[in-house]
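Excerpt of the complex: some chains, original placement.
Labels A, B, C and D are assigned to the chains in the order they are written; within every chain, residues are numbered from 1.
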Amino acid sequence: MTQDPMSPSPHALARGIFGALALFAVWELAARLFDLPSYILPAVSEILARFWTARAVLGEAAAYTLGEALAGYLLGGAIGVGLALAVTLVPPLRKVIVPAATAVNSVPVVAFSPLILLWFGMGVSSKIVMVAVAVSFTMFVSALAGFDRVDERSVNLMRSFGASRAAILWKLRLPTALPLILSGMRLSTVRSLIVAIVTEMLGAYGGLGWVIYQAVIVIDFVQVWAAIFVASVASLGFFAVVSLLERRLVFWR
Amino acid sequence: MTPAEEPILDLRRLSKTFGEVQALNGVDLAVQPGEFVTVVGPSGCGKSTLFNIVAGLEEPDAGSVLRFEGQSVHARQLLGQVSFMPQRDLLLAWRNVIDNAILPLEIEGANKAEARAEAQRMLPEFGLAGFADKYPHELSGGMRQRVALMRTFMFKRDLMLLDEPFGALDALTRTMMQRWLLDVWQKHKRTVLFITHDVDEAIFLGDKVLVMTARPGAIKLSRKVDLPRPRGADLVTSPEFISLKRELLDAIEEESMKTFGPASH
Amino acid sequence: ADLESVSLRLKWLPQAQFVGFYMAKAKGYYEDEGLDLAINPGGPNLLTENLVATGADTFGLSGGTDSVFAAIEKGLPITCIGISHQETPFVFVSKADGPVQEIADFKDASITTWFTGANYVLFGMLAANDIDRTDMNIQPQQVSVTPFVDGQVDVVTATRYNEYYTLMQRVGEENLKRFVPEDFGVSFPRDTLIVGNDFAAEHPELVQGFMRASVKGWLDAFADKEAAIDLIMKEAPTLERPHQEFMLDEVEKIMLAGAAAEQGLFTIDMDAVSSAHQILVDYDVLGGPIDLEAAFDSQFIDAIPSAERLPE
Amino acid sequence: MAGAQPVARRFGAVLPLLKGVVVLAAVLLAVELLVIAFDIRPYVLPRPSAVLEAILRTPAAYRDAMVRTGLETLLGFGAGALFGIWIGIAFSRLRFLRETIFPIFIVSQTIPVIAFGALVVMWFGNTILAKAVIVFYLTFFPVTVNALLGMRAVDEKQVQLLRSFGASDREIMRKLRFPTALPHIFVALRIASALGLAGAVVGEWFGDTTGLGVLLLQGMYAENMVAIWASILCSAVLGVAFFAAIGLAEKRIVFWGGESA
């Protein structure tokens, strides 16, 4: 066989960096060549420079948003996994919870935003709730698929050892579901940040979304892009951390 | 093997029906302490169902009699009383060899450190010396089976149920495992009920071979195996072996013909 | 005749606040001026100045004098050619029986306001009344006025035509106390009409025509409010008619207030503009003074006689 | 069993729908009673009957909004699905392309579209195309990820078998890799349908005249809770319909249940 195009090459990282640099180069060139005003597309160099000059504001905002995203992410993860657990432990619940969760998930989260802003105020709690709503469904679906994947024969083996429901859950179901739970968590990282930012744009006291909103008002698009860059870096970092955690925890593949 | 002793397991008129399907129909079976009983029968005849009942996982139909260590019991009372090894190894991927082996002790509430120490001592006997910290995905098929067997052995119950423990292995590896199992069994002297599809294996291992009928399963034939132990590889070509094999094969063929009808198969 | 395709970008979705433009379009006034005009609604995070500057839209009804200043400062090639709301369209509201009875009470009150311009009006009002806002409790305001209704907030910001209506519905007008910026020496004219500089230079006659048609549309809307509201309800059927009727009444008052009372609709009152400008300079919202003469161009609106810009 | 099957099949499509409607009605009734019993203020939670009444007062407005938002979603979703699959195939064959471009795709998904309404309007105008583009942007990514994952899930032994029959790379893609990836692709399509609908709704916040996003926005700023709930209800109906349609398509297309052999 010739080399498998599916497996990663040894140059994967270099190529990724090359791709990013190439994009930046084209972007910079386009911005300069066509002399684009910043309200259409600011040059990358300009954005990176702002990265530095506005580092205090951006850093604080990023910490604020990451805090919200992380809290909502954990809460949503707990809710999603908890619901999946409930459905697994009390099978009749499945018929109620699965369709309800599907219906709720079919509504775009932004549609809930006015209600959630109303119920939970403009502070961090509304962001946390929004992120939790967005994350919990993904986690519910992933965890449920994970719990369902448990081999009935393994359950029977545990029962033959005299294991209780709780012991089976703790020693068998949870570890079996872990790979799917973690891949759901990996997917949810990017989403949690986006939802936090978007909710901040609808009303907040701080955070990257708030910075973006303010910057749009004063037509400062360099600031908007700088905030987006920060968000992207934060997302990638969050993604990488969870991926690392995943590789650590699911060492058996 | 003193046949006069009271049987450890005694089943009478044991039946089991799943909705429309009758899986077992009047199984009569007695196993003496220390005996190695092998069970063969066509696919789908109810062998695993029988084991599930004896392991306490399913209740038999009303009217069935299930006696264990001299007492009449409900199947569920046997949960935790019998060491059961299902058809595949079913190792937990996130536990290493030692921790897979001590799983039943952990569930019993034993001290973890002590259980680990005990398992560590048993490793060489199971040909797993030096593999304590390996995870299932780092083991070969034969080694995984041995870990599963070790787990079953660590759950020290007088009766062991082994459901096609070597079903997934190739013929050569299987031969090695059989010899090794006899070694270990002879040392530990436990009572074994062993399901297999392979008649050679049934004769090679068993003190007694049971042939089950096609579904609904019952005991069609029961044969003592009067071959000397320890048994070597050349046994399979001995005349006694061959004549017993012939008899068993004929019985099985008769039953499996009922299963492998021209269209049903 | 050959119609020129142009567009007007509003600052928000269709509602009575903008009905004059819909009226002018329905009556064919824009076509009479050689314009095939599309009315594009706005939305959150959509900046009218931006869209006009890039040529995506020809005309814009933008946020207000404050957003025009910001655009000029950032070098966007746009000019304001008319001002719709002659005085600040929002007020600060407290409860009639609440702890805030006069501006001095703001000091210890919990206040919410929009940090999109309204906050500077508030700061200006406080400064004009010698109140130091450095350790006051001023928070961004969310879409809903419920925190105020529920008593979690003492002072809330409300547009006179929108949130104030909601407050009247939920609390009752008699239970509300209004703080009008003009009463405290601050005025922010808003809802500014803007055009791209290139377009204005190339087609001054079309800009002129746009202004003429728009003025006529608005006067028609004031003259026949029933028809005007019908028009809006057709554009946005899920709106509440009584609210839109109230909105039109309020907008009429705001559009004909101040200098417009004499000179007519869309008057650019440079005094009001420079006073608003001064507040933003004082608060360092703007990096420095901008060239107001270049940014606000009265020639198009002044070309229409005042008599034609006032109701009968 | 044999006799029951055709009957079950005939009602198979209708029965769950019917059941869904009954359940929905029951839930709405329960909420109605709850709101009345606990005297919940309409600003916290309006009565479902009031919401339904609002929809029935101007049914055309809600119908048009659903049609419009549905159409936007459908267009963008279709394009996103096709592009996602296509680029997934390209990525699976061209490693250099994948390793260079894919990280950029990931980063692209961290950009909140609503911050760039102006750019969208500038580039695509106030057309249905603009919304479809946003939906496209949100949907293609999960599809690409899963298509790639699915094509990697192929049994190498099956590839070898086809090679031994003299099959070319293209034939292996068509006859083996793509069908193997289909179940994974459908999982992505389910996720993407909800994302796509959200994209269409947000897209309508960039200056549009019809659509559920417009109704939602109007409800939000007029603080009309009934109108907000009415648009939520409509988008739930639309979302569930999309989800169900994808499920139905999946059942038809991936009839073998997803196991690869």
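Methods note: contacts are C-beta pairs under 8 Å (C-beta built on N, C-alpha and C of every residue); 3 or more make two chains touch, one makes a residue touch a chain.
Everything numeric in this text was worked out from a predicted model, so none of it was measured.
Chain composition of the whole assembly in this file works out to A x1, B x2, C x1, D x1.
Just so we're on the same page, only the chains that are shown with their structure count from here on.
Taking the definition of touch as given, a chain qualifies here only if it contacts chain B and chain C alike; those chains are A. Taking each chain's centre as the mean of its CA atoms, B is the chain most distant from chain C.
In this assembly, the C-alpha centroid of chain A lies 49 Å from the C-alpha centroid of chain B.
Look at where the CA atoms of chain B average out and do the same for chain D: the two points lie 51 Å apart.
Residues of chain D in contact with two or more other chains: 43, 114-115, 118, 122, 219-220. Looking at chain C, one finds that residues 44-45, 47, 50, 54, 143-144, 146 touch two or more other chains.
By the definition of touch given earlier, these chain pairs are in contact: A-B, A-C, A-D, C-D. On the chain A side of its complex with chain B, the touching residues are 151, 153-154, 156-163, 167, 171-172, 175, 178, 251-253. Interface residues of chain A facing chain C in the complex, by the touch rule stated above, are 37-40, 114, 117-118, 121-122, 201-205, 213-214, 216-220.
Across the complex, chain A meets chain D through its residues 1, 5-6, 8-9, 11-12, 15-16, 18-20, 22-23, 39-41, 99, 102-112, 114-115, 118-119, 138, 190, 193-194, 197-198, 201, 209, 212, 216, 224, 228, 231-232, 235-236, 239.
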